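This part shows subunit A:
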Amino acid sequence: MHGLLASISYNNWILTVLLALPVLGALALWAQGAAMRHADETARTSAARKLALVVFTAEAVVSLGLWWSVDYSSPLWSGYVAVPWIPAWGIFYRVGVDGIATMLILLTTLLMPLTVLGSWTSIRERAHLFYAMLLVLTTGMLGVFMALDLALFYVFWELMLVPMYLIIGMWGGQRRLYASLKFFLFTMLGSLVMLVAILYIGLTAADPLGRPVFAYDVIVSGATYPGMASLWLFGAFFLAFAVKVPMWPFHTWLPDAHVEAPTAGSVVLASIMLKMGTFGFVRFALPLFPDAATNPAVRSAIVILAVVGIVYGALVSMVQPDFKKLVAYSSVSHLGFVMLGIFAFTTQSLQGALMVNINHGISTGALFLLIGMIYERRHTRQLADFGGIAKVMPLFAVMLTIVALSSIGVPGTNGFVGEFLVLVGAFRTEPIASVIAATVVIFAAVYLLWALQRIIYNPLSKPENQALKDLNARELGLLVPFIAGILWLGLYPKPVLERTQAAANRVIERVHGMGADGSVAGQGR
Partner candidate 1 sequence: MIGQEVLPLFFTFHFYLFGLVALVGAIIFVTRKSPVAAAMWLVVVMFALAALYVMIGAEFIGMMQVLVYAGAIMVVFLFVVMLLNLGHPSELGDMRGRFGRIAAGFVGLGLVAQLLALSRNALTPELVLPVGAALPAVDQPGGIIGPVAAPLFNEYLLAFELTSVLLLVAIVGAVVLAKKRSA
Partner candidate 2 sequence: MLLQETVHPLAETAARFVWWLPTLPLIGFVINGLLSLQAATKLGPADPSADADHAHAGHGAHAHDAHDAHAHDAHAHDAHDAHPPRHRYAAITSIIGPGVLIASFVLALAMFFAMRGVEADAPFVSRLFSWMPVGDFKLDAALQLDALSMVMVLVITGIGSLIHVFSVGYMQDDPGYPRYFAYLNLFVFFMLLLVLGANYVVTFVGWEGVGLCSYLLIGFWFSEQANADAGKKAFVVNRIGDFGFMVAMFLLFAHLGTLDYTAIAANAGTLEPGGAVVTAICLFLFIGCTGKSAQIPLFTWLPDAMAGPTPVSALIHAATMVTAGVFLIARSSVLFSLAPVASLTVALVGGLTAIFAASIGLKQWDIKKVLAYSTVSQLGYMFIGVGVGAYTAGVFHLVTHAFFKALLFLGSGSVIFAMHRAYHATHNHGDDAQDMRNMGGLKAMMPVTWTLLWIATLAIAGVPPFSGFFSKDEILSAAYSRAHESTLADASLLGMSGSTVLYLVWILGLASALITAIYMTRMMLYTFHGPNRTDEKSRPHLAEAPWVMTGPLVVLGVLSLFGGWLNLPEVITHMVPLGPAETLEHWLEPVVGEATARVSGGAAHVAVSTEQMLIAGAIVIAIAGIAIAKARLKPEALLTKDASEPSRGFERILERKWYVDEIYDALVVRPIHALSRSVLWKGVDVGLIDTLGANGSAAVTRFAGWIGSQLQTGRVGTYAWLLVIGAVVVLRAFTAGN
Partner candidate 3 sequence: MLVESLTLSAALFTIGVIGVLTRRNAIIVFMCVELMLNAVNLSFVALSKLYGATGQVFVIFVMTVAAAEAAVGLAIIIAIFRHKKSVNLQDINLLRG
């Protein structure tokens, strides 16, 4: 495989192709939409989703080579490309990946076709725009994972906003207008402050000619900031990423956005877009400002917020009457784990955090797809409207159970691996925080099992539910990869862990400012 990929210089073009393909797909959809202007809605929808599926599948297939082609142990970037974009301002098209980014890229590319399948029949109008937005969104997300130029990163970061805004706002539920605007404003508030910080960094690192420098490597290796500046800059990045993660108390956009978004939107939002925040911390906030990040006050504040988020998210999701909202709050809890893992600064916790990232992507994505499936049948997400549907939808019940267990973190599923690594690692440096965080194993079971009970168990007393049809072949087929992922990462996460190990070590080394192999980095005592 390595030889084959090398023979087609895979690494030289793959990242650019991954970024370009969705955009081209979006343009193709646009052209198709224009050409079919006078066709009836059904035909348009059908054509649009097929084209989108083809593009996404192609993207996924092309991206698979990354699994083998990336040099995971090298400190250099794989697939590195640097082309001047706005040389007058020192902005370059600079992309490259390491193990951490690769895993998230693969998560994205593999998830997107499934997302399209998941919204196969639920998008019935303006389908061309919908899928085009989904494609553009994909470029934005992939770009964030690849960008090695701070300015470019920012562009991709913002690029995601509009498609998601439209997806929520045009195809969403009752309160979609409120939710979409809230999503947009929250995210934008954070990211614009980051924009100032990025400019400040770039201008501080200006070359002798006075041109700003936004190259990630240059800034990481060269930049030092006076104490307060470093804190302010970190704060700016923190705000942007914390909103996206979302950390408590910046999380309230999330439940609204999730509840109102159409299924595909929720899936993308939960599975990938939330990872932007945590990825941002790992890729940018920590390596750029190790001093600020390790500042005891800052660090304890973040750890406290993370733990509050973990417990708070779990407790609040326990009392949600709406299934989507429940899952949304559970995301707050899960992402709190990621933050705890990152800011505990141990190899295990960071690796665990990366695993939770991926796992949350799989489990919560699947949960939203499942919710979408019953929503399509019943047009409600209120837990009280269901009950006992395992009788009529046994396959659905099985799938929901497995996914819920993964989300709870039952050993053997992927959820356990991540949470366990985070906690076992974080315990070395933040014992109290991780013990408090560990209480969530209880609350997670409470809220998800209670939800499960109210949906698939209990008496099948509502007449509307008695006629429900079980999953069809498409739905079943699209869930199978999720189940496979859940079990694979639960039982044999080593391939992924191996691939992120070196990158994670580099982050830890950078944070601790030491050259050791990082394996014992961060031991508190």
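With respect to how the candidates were assembled, all candidates are chains of the complex that A comes from, given by their letters.
Methods note: contacts are C-beta pairs under 8 Å (C-beta built on N, C-alpha and C of every residue); 3 or more make two chains touch, one makes a residue touch a chain; residues count from 1.
On a predicted model such as this, the values are computed, not experimentally measured, just so you know.
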item	value
Of the listed candidates 1, 2 or 3, the one touching subunit A in this complex	2
Of subunit A, residues touching candidate 2 in the complex	121-122, 182, 185-186, 249, 251-253, 255, 312, 315-316, 318-320, 346-348, 351-352, 373, 376-379, 388, 390-395, 398, 405, 410-412, 416-417, 420-421, 423-425, 427-428, 431, 434-435, 438-439, 441-442, 445-446, 449-450, 453, 456-460, 463-464, 466-476, 491-494, 497-498, 501, 505, 518-521
